[in-house]
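One structure is given below, represented as C-alpha cells, and several questions about it will come after.
A single protein chain has been removed from this complex, and every other one stays in its place.
Now for subunit A:
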Amino acid sequence: MRTYLKIIAFTGVLLGCKKIISPQLNHATPQLYIQGAVSDTAGPYFVTIVKTIGFYDSNEFPGVSGAVISITDSTAGITDQLIETGTTGVYSTRTIMQGIPGHTYLLQVTLDGKIYTASSTMPQPVLLDSVTFNTSDTAEIAAVANYQDPSNAINYYKYNLVLNGVRVKRFSTFEDRLSNGRYIRDKIDADTGEIKRNYSVQLNLVGIDAAVYNYLHEAEGVAYDNDDLVSPATPGSNIRGGCLGYFSAQTVSNKTAVVKY
C-alpha cells in the first residue's frame, strides 16, 4: 500500500505542500491504560498503569498507584502478587521470574473497586538467526530480521530495536498468515536516518499470541498510518473490564550486529 502513498507524496512534492496545523480536539476524560508482559527471558516482569492525556500534552503519562495486581501461571498453578516499584504506576513480579512457553498467564488488576482481567498463552519460541542491514540507501539504512517461520504453527511477531544500548520507541508487527513456513527476511520500520554507520543494533524478535498481535497491529496502524484509515479506532484491548492496553506472555529472541559498509 505504501507505493500509492508514495506517489501521492511525490505529487505533493511537485504541486502541494505540508504544514503543521493545530485544530481544536476533543479532550476525553482520562482512561486507564494497563500494559504488562511475561516472557521466556529472565524477570522480574512489570505491569505499568498510566492514564491517557490530551493530544497536545507533552508525552508524560501519569502513573497510577494503589492497584492490587496479580499474575498467575495457570498451567503451573502459581500466583504472584506484584509490588509497586519506586516509579509511580510500575509494578513488579516477585516470584514469577521465568516464563515458560506453552503456559497460560492470567493478569488481575484491582483498582478503585474495579477488576480488570486478561489471559495470554506464551507461544513456542522462534529464534532469530541474525540481524543484517540494507545499506543500498545509506541515508535510510534498514535493519533486517532473518528467521525461519515454523510451518507447524500460526505465528505472530513483534519487532523492536535497541540502538547503541538505547531502546527505540517504535515497534512493528508481522504475522505468518500469508507467509507460513517461509524463511523471513523482514525490513524493520524505523525513522529515516535513525540507523547510522558503526551503530550497534540489537533486534528483538518477540513471539506473541493472536490477541496481542491484533492489539499491537491496530496500535501500529493508529500510530503510524492514521492518515490512511477511513475510520481509525482505539485498539481493542485483550484486557477485560473496560480499560486500554494489553497483557502479553511472549518469547524474545535477539541478535546484535554493527552497521558496516
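As a convention for this text, a residue touches a chain if its C-beta (ideal position, glycine included) is under 8 Å from a C-beta of that chain, and two chains touch if they have at least 3 such contacts; residues count from 1.
Heads up, the rule we're going with is that contacts and distances are computed from a predicted model.
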Out of "Imidazole glycerol phosphate synthase subunit HisF", "Collagen-binding protein", "VWA containing CoxE family protein" or "Carbohydrate ABC transporter permease", what name does the UniProt record list for the absent chain? "Collagen-binding protein"
One chain is left out of this view; which of A:Val47, A:Ile188 or A:Leu216 touches it in the full complex? A:Leu216
Touching the hidden chain, out of A:Val109, A:Ala143 or A:Ile184, is A:Ile184
Footprint of the hidden chain on subunit A, which residues? 1, 3-23, 25-28, 30-31, 33, 35, 50, 52-61, 134, 136, 144, 160, 167, 169-171, 177-187, 191, 214, 216-219, 221-224, 226-236, 244-246
